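One protein chain omitted, others in place.
The block that comes next holds subunit A.
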Amino acid sequence: MPRITVSVDGVTYEEEVEPRLLLVHLLRDRLGKTGTPVGCDTGNCGACTVTLDGRSAKSCSVLAVQADGSEVVTVEGLARDGRWHPMQEAFHAEHALQCGYCTPGMIMAAIDLLRDDPDPSEEAVRRGLEGNLCRCTGYTNIVRAVRRAAAEMSRVPHERAPGAAEGREAAAS
């Protein structure tokens, strides 16, 4: 069985895995990182989104062996010194979640979105999050939250945004 080395939320793991094991199952079933849920198995809903070497990836559509040598950040690894990432704060402040099942993936995708477009329009947020589905909120508050976080992160650049512009460094720290 292949042996892989992968860093998840700053902790390095060496694991023997079946080649077919999905990254999300490595995270959830082997490493106990259950903060990242599975919503659809087909890469449509985005609930399982993590960052892989700083870029968002749907972990149900990545094999664990493909993550060999990579840095993975999940929603569990965003807080710094007990303080939430601005995106987490913004989702809370704008009531951008209800059941919360899509939230980990939505937050990770939104952080990646701001990396490409630090000040997105409403339209850009909607297009940028097209691959992350939410059944509860109707998205109005999610859009507000992402724009709120963008404003906050531009005010305090990078201070608390490990998953965004400095994904690798933060994950390795």
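Everything that follows uses one rule, which is that contacts are C-beta pairs under 8 Å (C-beta built on N, C-alpha and C of every residue); 3 or more make two chains touch, one makes a residue touch a chain; residues count from 1.
Assume contacts and distances are computed from a predicted model.
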Item to complete: Assuming one chain is omitted from the figure, identify its UniProt name from "Carbon-monoxide dehydrogenase large subunit", "YdbS-like PH domain-containing protein", "Thioredoxin family protein" or "S-adenosyl methyltransferase".
Response: "Carbon-monoxide dehydrogenase large subunit"
Response to the item:
Only one of A:Thr5, A:Thr34 or A:Ser154 touches the unshown chain, namely A:Thr34
Worksheet item: Where the complex has a chain not shown, which of A:Leu23, A:Cys45 or A:Val65 is the residue touching it?
Response: A:Cys45
Discussion item. For subunit A, which positions touch the chain that isn't shown here?
Written reply: 18, 20-21, 25, 28-29, 32-42, 44-45, 47, 74-76, 78-79, 84, 88, 91-93, 95, 97-104, 107, 122, 125-127, 129-143
